[in-house]
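Missing here is one protein chain; the remaining ones are kept as they sit in the complex.
Note that the chains are named A, B and C in the order they appear, and that numbering of residues resets to 1 at the start of each chain.
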Amino acid sequence: MSEVKEKKYKAKDFASDQEIRWCPGCGDYAILKQVQSAVAQTGKPKEEIVFISGIGCSSRFPYYMDTYGMHSIHGRATAIASGLKTARPDLSVWIITGDGDSLSIGGNHLIHLLRRNIDTNILLFNNEIYGLTKGQYSPTTPEGSHTKSSPMGVIDHPFNPISLALGADAGFIARTVDREPRHMKDIFLQADEHKGASFVEIYQNCPVFNDGAFNAYTDRGLKDENTLFIEAGKPMTFHKDKKGIVLDGLKPKVVDLTSDEYSVDDCLVHDPSDRTVAYILSQFFDNDKSADLPRVFGVIYSENRPTYEDQLSNQVELAIEEKGEGDLDALIAGPNTWYHQ
Amino acid sequence: MSEVKEKKYKAKDFASDQEIRWCPGCGDYAILKQVQSAVAQTGKPKEEIVFISGIGCSSRFPYYMDTYGMHSIHGRATAIASGLKTARPDLSVWIITGDGDSLSIGGNHLIHLLRRNIDTNILLFNNEIYGLTKGQYSPTTPEGSHTKSSPMGVIDHPFNPISLALGADAGFIARTVDREPRHMKDIFLQADEHKGASFVEIYQNCPVFNDGAFNAYTDRGLKDENTLFIEAGKPMTFHKDKKGIVLDGLKPKVVDLTSDEYSVDDCLVHDPSDRTVAYILSQFFDNDKSADLPRVFGVIYSENRPTYEDQLSNQVELAIEEKGEGDLDALIAGPNTWYHQ
Amino acid sequence: MAEVKEKREQITVLFAGDSGDGMQLTGNQFTSTHALFGNDISTFPNFPAEIRAPQGTVNGVSGFQVKFGSSRIFTPGDAADVLVAMNAAALKANMHKLKKGGILIANTAGFDSKNLKLANCEDENPLESERLEDVMVYDVDITELTMAALEDSPLTKKEKLRTKNMFVLGFLFWMFNRSLESTENYIKEKFSKLPDVIDANVSVLKAGYNFGETSEAFTSRYQVEPASLEPGTYRSVMGNQGVAIGLIAAAKKAGLEMFYGSYPITPASDILHELAKHKNFSVRTFQAEDEIAAVTSAIGASFGGALGVTASSGPGIALKTEAIGLAIMLELPLVVVNVQRGGPSTGLPTKTEQADLLQAVYGRNGEAPIPVVAARSPEEAFEATYEAVRISVEHMTPVMLLSDGYIANGASPWKFPEASSLKPIKPLYAEKTEEEYMPYARDEKLVRKWAIPGTEGLEHRIGGLEKEELTGNVSYDPDNHEKMVKLRAEKIDKIADYIPEQEIDNGSDSGKVLILSWGSTYGAVKTAVEDLLKDDYDVGHAHLRYLNPMPRNLGEVLTKFDKVLVPEMNDGQLIHIIQSKYNKRCIPLNKIKGIPFTSAEIVESVKENYA
Partner (left out) sequence: MAEVKEKREQITVLFAGDSGDGMQLTGNQFTSTHALFGNDISTFPNFPAEIRAPQGTVNGVSGFQVKFGSSRIFTPGDAADVLVAMNAAALKANMHKLKKGGILIANTAGFDSKNLKLANCEDENPLESERLEDVMVYDVDITELTMAALEDSPLTKKEKLRTKNMFVLGFLFWMFNRSLESTENYIKEKFSKLPDVIDANVSVLKAGYNFGETSEAFTSRYQVEPASLEPGTYRSVMGNQGVAIGLIAAAKKAGLEMFYGSYPITPASDILHELAKHKNFSVRTFQAEDEIAAVTSAIGASFGGALGVTASSGPGIALKTEAIGLAIMLELPLVVVNVQRGGPSTGLPTKTEQADLLQAVYGRNGEAPIPVVAARSPEEAFEATYEAVRISVEHMTPVMLLSDGYIANGASPWKFPEASSLKPIKPLYAEKTEEEYMPYARDEKLVRKWAIPGTEGLEHRIGGLEKEELTGNVSYDPDNHEKMVKLRAEKIDKIADYIPEQEIDNGSDSGKVLILSWGSTYGAVKTAVEDLLKDDYDVGHAHLRYLNPMPRNLGEVLTKFDKVLVPEMNDGQLIHIIQSKYNKRCIPLNKIKGIPFTSAEIVESVKENYA
């Protein structure tokens, strides 16, 4: 990660020689492209970059990156990456995971990585379905959905991944979507730049088992009124600035900026360091359908706090400072020995 | 749970014949007493009550209750209870768990139970330490603490259990403390009354491995200024009403009610149905030491939404309505048969 | 045109095409029609590992093998009499499975330069391979003929192309002299709201049939008479279906509600999908957050008096082992189904294997014995499952039921039983009596009684710590621990008194070679033994359904043969148990390729070891 080593790469330098095996039209392709482009742009030497994934369609990702990589077991990418980054703080570690991989079987490791603040970039490919196992519902599938495992409709109230990450004290939380290449890349770069655990939810279309799950946010005719792209220091407006978000006490509401009642100046200004704002934005979600709030994209929360691996490294250094570099003979002998003739 | 069966019990009717094996002075004793008293008061027949626990000091609890009970394996009480309650919605199911049991190894099952809203009462005995295994830090141990497994101080940023539960969309969230018997009992009763998953964090002193962890909230001389007991519809005042909580925009602050500047009327009034308030209250925590906010006790959030088991029962009923009670011969034969001579 | 109808006893057809070519549907329709006609049948679908692997590539090939005949059929066939190859990749991948003298039907449109390139066959068109010299090749431009048949259809080109599998099907129905009726009905029902689609499919189906009828090139037509199956009513069943139905049936016969806690995993997920459809049997399916929650939720349900069931495949079963240990301590019913797949680790998820037997028998901490039952075929999965539930409920113990990918996705005709004829299953419930309730008192089978929450006076606490005999209270007493370990082991051993003795499935019950098999190798061994017996080999076949405890007389059975051959789709697991238990050295025969044995491989091995 030292400046000296910075290299000039193109996105295609990060394409491996493996044939890509996603279904035609899968949102994963677009994400892959932007990740390749983003890591190239960071200029980090490719041998210092590692992609760790679990199991799922999305988790095949590392095979397609010409970096170090591991396609591990279901749900454990976060835990594997925690060990890797702790042992090797010098590496740039990316985690690729699906909504099932990270929120169902891997939910615990995810929240623990977030609280510990291990400096990794978590890309959660949320397609609101189990792709690889052919179409069961996931912890993000909306209630009522008919899937292979819910022929009468899903009754499991879904997670709101952003709130969950916030509840786990994540230090960087963002959302993007497979159909917005530039936004994706920008978010990936910000996530990478953020020192600490970066949690990025990516809405990803699975044309085979859950086509159109995010149409409201990607379809030409719908997306403007349904999406709110936020930026630090900018007022929250959307629908080509025709609408805005204002706070009524603690309650957010959508206002018409074309009328005289409200102007941009009334709109909430995004402050990614304010947890309460982040919480309110996280609640722009399905729970509250009545309120008709747009879905939020961008960096929802960002906070700097010490990373786990740095603190551990500090303890190692401190121990060496205090006790001296470990002397194996002294360790083996321990404090009390005796001689026997 | 039918009214007819309601019985008149005393707390001691719920004491089993097993010798209690906690250390002298352990906070668990006080909790046991209030739980016995609370279940007695509900009048539910004891044969319809089940206590499920994981592993830990606290998890020995079911042995001491003269109800049905299971002392299961580490971290899985929530998952076991999910199956039990789903199969037997008629039972009253209580979950007893520790901070390690529920937030470390069992973190995933906990958040999934909460999102599914399975109607159980979760009592989390938080002593900020692993008691049974003799003193390692837990996911709630404050940073910097020296424990057996952190001789140089804890570097794992702890969970804020209330925020985590909120992030997992829990429908009922409360906090109480082992030294406030009446408050505990009242919270237990409210949790039991709440239809849906009820999450109750109980601050519990472990005099052996983490004595005094909650002194600030239990010591005569300290507790008044450090604790805020909230109630629905009541303004948030504390320290014998000398102080109060007001919102400055989205920021809570402590104000002096004895001065002229603020009065009770300025104080935030508790509304347990408001998630944003709940979130703000959850942040009265260690993160923000500077703000000097008191710790909150009481029902922080409460919301009614359908329970998982009721929805599943509805699907079963609906299926029977639509297809008729399952006919085994028809099922075995399937839709296409042929006769062979 | 001379119509020669050759009589055949058995025919194996392999449909191979791109994942998008509808080969599975074609195979299933082909199967149904033959089943209805009265043939015995066995099928084996072979999916690509990817959801939708790149079109036209070898990785994207989807296959469906079916064997049908007028005699009993136990496997989907070692090699194909007829291979349908929809494109170059399909031929490349399957060419070696075609018998000498077999028939290849190649869709020429699938062999254009684009397809050759996708299949990495630029250097040699597989249609021109030497391997095809002994084969009758029929080049048919199925794509063009399909389009031609639909000239007047209002469908789009893409939609039209999608019907080309119907052409294949129609043509094969002509070849085997079968009626189109069943498939026509299927089409009509499936697309009932899309009349244009019905018309197109039926037209193309007929076009295929007529193409056989009219094209001069085809002189071979075959006649496969109905099989002399036991008379009765049959259905077609896949292994996972058999398991699902078996679970529901057993629960119902036991008077229990079923709770199924499961986390999706290939190839076990279809059990969940099937069960979820039958909520009108009061089946409660719970898609857990992981395998640990799946099994523990099932344990919770069993504690509540339901039949707790969970299923997974290798990696998921590994995750359940700690909890199975708890169920052993609790002595509650619990059925754990393992639909085995290629391992270790993620391994070969879409392939079959039998490599989880040792895990099933030994893979837990501490002394933790459980019964293990293995299904042998799709049509027997029901019965094996029923037995697993019976043992679990009547002996108050977790039971492991082993199936595998081959059984799970294979299909066979099944002479299904009537519900009333099924063995009763009797849970033993504790009741309140004058005496103090003893949760760990045992009956003569060493089984404790089930005390269901809600029953007044039976309030009790159980858990994973060692328990005192009778009371079930926590006990650290050394003698009690040894006693309890032995009691738990004896309880499982005693189940041997409640299962049938080991029978010889076929062949002699003493002599030169015994083939001892378990699980899905059944069909290949059965077929091999039939062949060997015809050739007068002195060979017997014993197939184990009960792997723990084993039938009481198994040791005796083994001593009656000079040699025991143990074929397994693993590196030697049953043989390991047998050799440890019985003083008998056995001969291993192992295939670890993610694909089933052929009967020829078994025959060959017997011949090699015969002497």
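Everything below uses one rule, namely that contacts are C-beta pairs under 8 Å (C-beta built on N, C-alpha and C of every residue); 3 or more make two chains touch, one makes a residue touch a chain.
Just so you know, these numbers come straight off a predicted model, no measurement behind them.
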_I'd like to know which visible chains would be in contact with the absent chain if the whole complex were considered._
A, B, C
*Have a look at A:C26, A:A40 or A:A81 and name the one touching the chain we're not showing.*
A:A81
*Thinking of the whole complex, not just what is shown, which of C:G170, C:G342, C:G410 or C:P439 touches the missing chain?*
C:G342
*Out of B:Q41, B:T133, B:N215 or B:S313, point to the residue that touches the absent chain in the complete complex.*
B:T133
*asked:* Just to verify: which one of A:A30, A:I52, A:A197 or A:V296 makes contact with the chain not shown?
replied: A:I52
*Of the residues C:A79, C:L465 or C:A600, which one touches the chain left out of the display?*
C:L465
_Applying the definition given at the start, please give the residues of subunit B touching the unseen chain._
19-24, 55, 57, 73-75, 104-105, 107, 130-134, 136-137, 139, 148-152, 156, 208
*asked:* Across the whole complex, list the residues on subunit A that are touched by the chain not included here.
replied: 16, 18, 45-48, 50-52, 55, 62-63, 65-73, 76, 79-88, 90-91, 108-109, 112, 312, 315-316, 318-320, 322-326, 328-329, 331-334, 336-341
*If the missing chain were put back, which residues of subunit C would it touch?*
49, 59, 292, 313-319, 321-322, 325-326, 328-329, 340, 342-351, 353, 355-356, 358-359, 361-368, 463-466, 476, 478-479, 481-482, 485-486, 489, 570-571, 576-577, 579-581, 583, 585, 591-595
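As a convention for this text, only the chains that are shown with their structure count from here on.
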*Which integer distance in Å separates the CA centroid of subunit A from that of subunit C?*
40
_Residue numbers of subunit A (touch at least two other chains)_ = 104-105, 107, 139, 152, 156
*subunit C: which residues touch two or more other chains?*
279, 289-290
